[in-house]
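Read through the structure below, which is laid out as structure tokens, and then see the notes.
With one protein chain held back, the other chains of the complex are shown just where they sit.
We just call them A, B and C in the order they show up, numbering each chain from 1.
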Amino acid sequence: MLDYQEVLNTIYANAIQEKNKGIVASYIPELKHIDASNFGIHLRLITGKTYNVGQAETHFSIQSISKVLSLAYAFSLVGNKLWQRLDVEPSGNPFNHLALLELEHGIPRNPFINSGAIVIADILISNLKNPKEDFLNYVRDLTNDTSINFNKKVAQSEKNTGFTNYAAANLLKSFNNLENPVEDVLDFYFHQCAIEMNCTQLSNAFFAFANQGKCVLNKTRLTSSQAKRINAIMLTCGFYDEAGEFAFEVGLPGKSGVGGGIVALLPNEFVISVWSPGLNDKGNSKLGMQALEQFTTLTKRSIF
Amino acid sequence: MLDYQEVLNTIYANAIQEKNKGIVASYIPELKHIDASNFGIHLRLITGKTYNVGQAETHFSIQSISKVLSLAYAFSLVGNKLWQRLDVEPSGNPFNHLALLELEHGIPRNPFINSGAIVIADILISNLKNPKEDFLNYVRDLTNDTSINFNKKVAQSEKNTGFTNYAAANLLKSFNNLENPVEDVLDFYFHQCAIEMNCTQLSNAFFAFANQGKCVLNKTRLTSSQAKRINAIMLTCGFYDEAGEFAFEVGLPGKSGVGGGIVALLPNEFVISVWSPGLNDKGNSKLGMQALEQFTTLTKRSIF
Amino acid sequence: MLDYQEVLNTIYANAIQEKNKGIVASYIPELKHIDASNFGIHLRLITGKTYNVGQAETHFSIQSISKVLSLAYAFSLVGNKLWQRLDVEPSGNPFNHLALLELEHGIPRNPFINSGAIVIADILISNLKNPKEDFLNYVRDLTNDTSINFNKKVAQSEKNTGFTNYAAANLLKSFNNLENPVEDVLDFYFHQCAIEMNCTQLSNAFFAFANQGKCVLNKTRLTSSQAKRINAIMLTCGFYDEAGEFAFEVGLPGKSGVGGGIVALLPNEFVISVWSPGLNDKGNSKLGMQALEQFTTLTKRSIF
Partner (left out) sequence: MLDYQEVLNTIYANAIQEKNKGIVASYIPELKHIDASNFGIHLRLITGKTYNVGQAETHFSIQSISKVLSLAYAFSLVGNKLWQRLDVEPSGNPFNHLALLELEHGIPRNPFINSGAIVIADILISNLKNPKEDFLNYVRDLTNDTSINFNKKVAQSEKNTGFTNYAAANLLKSFNNLENPVEDVLDFYFHQCAIEMNCTQLSNAFFAFANQGKCVLNKTRLTSSQAKRINAIMLTCGFYDEAGEFAFEVGLPGKSGVGGGIVALLPNEFVISVWSPGLNDKGNSKLGMQALEQFTTLTKRSIF
């Protein structure tokens, strides 16, 4: 029988001796001083059994991983009418996301490119009383952990330098695909991205997607169909311009963030979270991607 | 327990009373006279059990579905060095495939867009003694059916009118990503696309992808890892610009062709083939897409 | 000998009986109530002789025509180092100006597309003590008319709705091609565009470009070489995506604005200003374009 702890230990041993650990993201000033030698994994089986290795309890900025949580919240609040304002197709092109938005008349390709996540943020603001608090509480409930919080310095740091996001939000606004003021939407969006978690919390937060929509406390957070659909979007769009590569090499739905976190899952089987802050040239955690490739190779588990 | 025959019957009943059956492809003159009221399904479980409904024995032009078979053959012949000449990322953009090829210096996005399939054809020609015969034999072996053949009239018809493919092949040639003469590569490619099958044969041909690389006769045609990877590419790139939508709505790896065929599969479980010649505006079989959505909804089976 | 007044009268007679006068721009709310039946022309020969017809004394919003004046001011202030931050090539593509900016790493194609004019605005702000006043004074001096002013309501109207310009400015900022805060640059830019003139003032303002850099008072405002170069940019880039068409049909350097104004000139010969608020589908004054075609046809004068 498969010894998961041994698998994690092997991956960890490989990771720590890897010399090229990628480049820590520097475009968010608050993040650029993170130590690239951090490496942690947490695995939670659907049965509740858990395994971890390395810095699985160290907090990091989840960044774009939050897009899955905001999508889940918006999807559960407004249902399929969400898809009137954005699409579910992979974006393909790395160098001209705004171009795509222009060509497609302000309809973002999917909820995981920035413009799509900004539309989701706008939907949440329109549907929540206290958007930031309500969202934080949603994430805490999903994870069953009230200690989860925003890092306000990181949020502020993005606010001061996130000009591309301001460009995207204004472009959406010019196409009438943003109901609320740009400033409000981006304030929410930058906070959402600035949530901090460790690997253990991340596995718990994503448990519902592996568990037919039921969270770690076994409460239904999403319909089974919604959970499946979000998994489908993670598989086709979860890794920027490396989504096809991740499906090809790893074969699990997942999502990465520029903070160096990656979470992936096999429906009805497990959730696995990895953190290693150095990124590859596509903006995904370099050792994190390798770790998940090794994990599916060693365990021979994937959706394919 | 799930009665698959009943499921197929329900889908069939829905399909035949659907008024809008889509538009039969007219850009290949030989195909435009097919009767849009044809509708057939064939389901083959991994156990060998089979079910069918409607015109499951009528032959049709498999067209782009052949791209999976040529990829499988090339992958088994040359292995991973295949990926030096093309990528595995979804293509995204519907209106400018050649643009993408230009921007990315002649490296096709994936093996299922035309330029990618043309590169695969080039690889096969370089590695086979009698390319067309050898490929036909490969497909016959995979399917365990020596009656499978090219429709030479369809191949000729594409040859006379396939100017976009000539454009793509010449563009590849200009980027030194085509070893053989354009005419030879496209002659092979048009023949490959002009293979005819019925739904039953299609399920058999794709059985190996659901069965860890082992074909209907249980002979190993691909490694288990290669089969998984081809499934991953089918999921992310199998439906032109509707790949995300298909993953989202159906949740199975699959491939469609403009002849109106679609084949999809759940690894280790089943292969299902549908044929309905009318296409939707993305170029996929309209009722075929609906049939597969109904199938996964009724059976609650998907990779997610 | 050519009777210019008769030529203007003929053009006027043709214009007022034209039924399709184009569509008044509605994207700037303050402008959309202008009466489309307005039509005026003013012609100033290099000799000082002037001719006019119709509403040549009615004020209108010069909008993008102001981009030539801001370019001239910036060019005279900083000289050729201007061209480190923007290019002089026609932009070609109508539907994806931001795309182009992304692809070309934040270097606008030319000073007359919005992103280019925003860079010019940024340069002026960095080089002027009181940017808005100083610019207004520059324009008044050039025109020898102290009554010229901003329409603050129009400026405010654009500020409230100019999301595409906010998108462009933020994108420039993300590429480090904007020194000043987005809000400051756009405040200046919206004021600059909101200058009001009549046809007579416009001809006077542009006199320097026809007169080797010397303004109506014969004072040197630009070197002769700078004037020529600005004329060259007007010819290749002055009419959005209709620049080639204007060169082809009219054959004069010129600039249009969405307020319905067009100014054109033949170096060493004349400046001509037309105003007709209805636009064609490229965003240029419909009857204004026709008037200038008729003018060059009737007078047989063009740079070619």
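Please note the rule applied: contacts are C-beta pairs under 8 Å (C-beta built on N, C-alpha and C of every residue); 3 or more make two chains touch, one makes a residue touch a chain.
This one's a predicted model, so the numbers in the text were calculated from it and none came from an experiment.
Every visible chain touched by the undisplayed chain in the complete complex is listed here: B, C. When the whole complex is considered, the residue among C:P90, C:G260 or C:P277 that touches the unshown chain is C:P90. From the set B:E6, B:E102, B:E133 or B:D281, the residue in touch with the chain omitted from the display is B:E102, counting the whole complex.
Set against the missing chain, the residues B:T164, B:N218 or B:N268 yield one that touches it, B:T164.
One of C:I233, C:V258, C:V271 or C:L287 touches the chain omitted from the figure, and that residue is C:I233.
Listed for subunit C, the residues touching the missing chain in the whole complex are 87-93, 100, 103, 109-110, 227-229, 231-233, 235-237, 241-245, 247-248, 251, 253, 267, 302-304. What subunit B contributes to its contact with the hidden chain is residues 95-99, 102-103, 163-164, 166-168, 170-171, 173-174, 182.
Convention: only the chains that are shown with their structure count from here on.
Between the Cα centres of subunit B and subunit C there is a gap of 55 Å.
Remark: subunit A and subunit B have CA centroids separated by 32 Å (rounded to whole angstrom).
Shown for subunit B are the residues that touch two or more other chains, of which there are none.
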